[in-house]
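First, the structure itself, so that you have it in front of you.
Heads up, one of the protein chains got dropped from this complex, but the rest are sitting where they should.
Letters A, B, C and D mark the chains in the order given here, with residues in each chain numbered from 1 onward.
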Amino acid sequence: MWLFFHKLGSPKHFYQLAGRMIPWFAWACALLMIAGLIGGLVLAPPDYQQGDSFRIMYLHVPSAWMSLFIYVTMAVSSAIALIWKMKMADIIAACSAPIGASFTFLALVSGSLWGKPMWGTYWVWDARLTSELILLFLYLGYMGLLVAIEDRRNAARAGAVLALVGVVNVPIIHYSVQWWNTLHQGPTVTKFGQPSIAASMLIPLLLMGLAFTLFYMTMVLIRARTAVLTQERRSQWVRELIEHHE
Amino acid sequence: MLISDNSEQSFASAASTPTALPALEVSDLEIERDDRILFSGLSFSLHGGQARLVEGANGSGKTTLLRILCGFVRPDRGTVYWCGRDIQRMRLEYQAEVGYLGHAHGIKDGLTALENLQVAAALGQERPDVSALQALERVGMAGYEHNRVRSLSAGQRRRVALARLLVTRSRLWILDEPFTALDYRGIGMVESLIEAHCAADGMALISSHHAVTLTCVGEAPIQLSQ
Amino acid sequence: MLISDNSEQSFASAASTPTALPALEVSDLEIERDDRILFSGLSFSLHGGQARLVEGANGSGKTTLLRILCGFVRPDRGTVYWCGRDIQRMRLEYQAEVGYLGHAHGIKDGLTALENLQVAAALGQERPDVSALQALERVGMAGYEHNRVRSLSAGQRRRVALARLLVTRSRLWILDEPFTALDYRGIGMVESLIEAHCAADGMALISSHHAVTLTCVGEAPIQLSQ
Amino acid sequence: MTQLPMFKAFSTLLRRDLLLAFRHRGEMANPLMFFVLVVSLFPLALGPDSRTLQPLAPGIIWVAALLASLLSLEGMFRSDFDDGALELMLLSPQPAPLLVLAKVIAHWLVTGLPLIALAPLLGVLLHLPAQAMPALLITLLLGTPVLSLVGAIGVALTVSIRRGGLLLSLLILPLYVPVLIFAAGAVGDAAHGLQVGAHFMILGAMLVLALSLAPIATGAALRISIG
Partner (left out) sequence: MTQLPMFKAFSTLLRRDLLLAFRHRGEMANPLMFFVLVVSLFPLALGPDSRTLQPLAPGIIWVAALLASLLSLEGMFRSDFDDGALELMLLSPQPAPLLVLAKVIAHWLVTGLPLIALAPLLGVLLHLPAQAMPALLITLLLGTPVLSLVGAIGVALTVSIRRGGLLLSLLILPLYVPVLIFAAGAVGDAAHGLQVGAHFMILGAMLVLALSLAPIATGAALRISIG
């Protein structure tokens, strides 16, 4: 186990391992995505209240989950990077940010598109919506900090501190619905006991969630591989790699 | 390199009449700082082709004097004349003739060395005969054209700041400790730049704690005593 | 002046065993800046009572090396040992032993010279035997105790910054171009301060473009080449 | 022959400042983000009710624009002062007001213009009626340059004081008040379907006044600051 981590921590091994894993993730993601979409858009029955508009859920909910999940991932890898000084953890965190920001943006847009039929307005300043907006700012601030600091290593360390500090906002977003009584849907899926949602709707949703996770992993690995190459461009193995290619 | 330069001719015309007015004339300057008179009754003059050192212990007022000559600080008494006219009355014309290097470099951290020089050239009277690249080469910074100044060392920054003087057509150089932070080769380089400037009928006022070996330094240094 | 000082005794104990570990040991240091390796495989050591010069052209990495020794910058490879232990592992203990003077002075413009020294003393390991006033006197700034630093000249500021080193009990002085902006008397004064520091079993690492005449500089300078 | 170097100095300085802003890639987006953040602070503090927010929308957007402008002002001369570039600018044979104008325009392009582009979105978020949107844009277009121009005077006066940021606000905010009153008033009136031509005229007049006088005052203030 330790050896595995150690290898993951070394850029060269990471590069090779990621190269082998990417196709698997990509294919699994594609399959799950297709299954989820068919299940969600075709097989699931229309909602008795919302009609067909509820189907935005298959985009909205997974992307909202991902927006939170990715931030937590960033915070965890930042902690690893700060404590064990693992180069790869920094890279993973940095590469995750734009993806997370995109998912957050997607959740915001899909949510407000859904809001129009449901609440009659694109936007309300409800706690969860606002805190999701704040999450977007957290991502953008993180990315802004990374580009603003010129020295690469310092930028990574500063970003790690920020990600760790910002992670306090994640529970606030997650629990905001309970804390403030608001318009937004309470926990329906993640509630303990039996979920208050029909299985025919739930299963495609879970499939989509999984597919989004795999999508994220694929994207991170691709981005991280590029980042590794740029960062290690002067090391022996990258030079050999490039020569090999020419 | 300087021949066939337009400004060259105007310099030369002043030099051809050595009995003419001195280009820079300082008369009876006095300034008080912190309730202490730094100097009073200070008078001197400078002709084309001359360099003059400004000497004095720490805190004797060298920087203050040079900043008065730039027009940044107004003296409490006395006047600075340029070609016989009070510089306060002909500010823009006078400023076209002055190149200043102070304790602060006046170059932007976020720009590259080359970009900094291009800006300096555009803000002053640009010389058609010395490009920014050539200027960088002359101060020994060839190869660093495209480095951001932020990531340069103290001495490298000083060199870029010096290169500013080369891209504009300023006749009077006012240099406040130009040798600071330079290595011995850098010091030699600056000395030869000043020599060349004076040889082309330029003038220089230099404050420095280094022993300076310039042939163009004619008269005795301007001594400021506390 | 230094006798009967508490810290004195600990200095002395190290000096009495010359075959002991060097106080500062640098092994196999490497650092890359701007895609350029400034130095690699740099190793040297320093015993109590020794001073060492760091030499190199502008941009060769002197400042970077000194900042690594302060623990501000992490080297890409290599370790700095203090009394045999990695300084990253004993940060506060090590920092108690270090006095640093960089390109920036580290004194506050808005405070007087005296207040600055009092702050410096409180932040470091205060010396009971040298008061802030005495320190100012030793750097030739007697009479300026109550002047705001803002209104001091470049060289006077540098002197105040130097006085910081005198009010704390740091054994290792890391001086980045300490002679900058000082007049010739100031330079002599700093040299004698360093001599006295080394005579009391202190150590100093000095980067400078000035010709330095120190008797305590034992071995050849640490040469950084580009 | 005398015109050419002047124009070159102007455009070079403008380009330089834009370049510096672009270099800090994050920087371009910052006044914008700040604008959005401040606007979204209000619903958080005041409650999400759209009936509360709607009448406040013009005021909130304008106060946020004003604060964004204020916060970004600091940078206009500070770094030039610190690194000595300001002295050299004033030592240039080109007239100082012209150079000041170049810097102000650069500042506005970086901070004011993006704000205007984003304002409609914020209007929607705060439920500003569609009929008030043109008025919002026009007031911003006329008003934000005034903020930059007038702000420059204050920055120039305070640049030699460390941590002048708050003193700056103190000097400038009173000067901003007329702009704020007329601009927010115009948008509010437009939301109620009233005529707002006169408001625009007044803002336009302020802009002309500021354009002609502020650079001169700023130049003089800078000269005092470096003395």
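Operating definition for what follows: a residue touches a chain if its C-beta (ideal position, glycine included) is under 8 Å from a C-beta of that chain, and two chains touch if they have at least 3 such contacts.
What you see is a predicted model, and the numbers here were worked out from it, not measured in a lab.
Only one of C:84, C:110, C:143 or C:218 touches the absent chain when the whole complex is considered: C:110.
Only one residue from D:46, D:130 or D:224 touches the chain missing from this view: D:46.
Interface note for the absent chain: among A:121, A:154, A:200 or A:230, the touching residue is A:154. Residue C:70 is the one among C:24, C:70, C:139 or C:182 that touches the chain missing from this view. Touching residues on chain C toward the chain that is not drawn are 70-74, 92-93, 95-96, 98, 100, 102-111, 115, 118-120, 122-126, 164.
Within the entire complex, the positions of chain A that touch the omitted partner chain are 82, 127, 130-131, 134-135, 137-138, 140-141, 144-145, 148-149, 151, 153-154, 157-158, 161-162, 164-166, 168-169, 172. The set of chain D residues touching the chain not shown comprises 24, 26-27, 30-31, 33-34, 37-38, 41-42, 44-47, 52, 55-56, 58-60, 62-63, 66-68, 71-72, 74-75, 78-79, 82, 161-163, 165-167, 169-170, 173-174, 177, 180-181, 184.
As a working rule, only the chains that are shown with their structure count from here on.
Comparing chain pairs A-B and B-D, the larger number of C-beta contacts belongs to B-D. If each chain is reduced to the centroid of its CA atoms, chain C and chain D end up 47 Å from each other. We define each chain's centre as the mean of its Cα atoms; on that basis chain B and chain C are separated by 33 Å. Our note on geometry: chain B versus chain D, Cα centroid distance of 37 Å, whole angstroms.
Among the residues of chain D, those touching two or more other chains are numbered 24.
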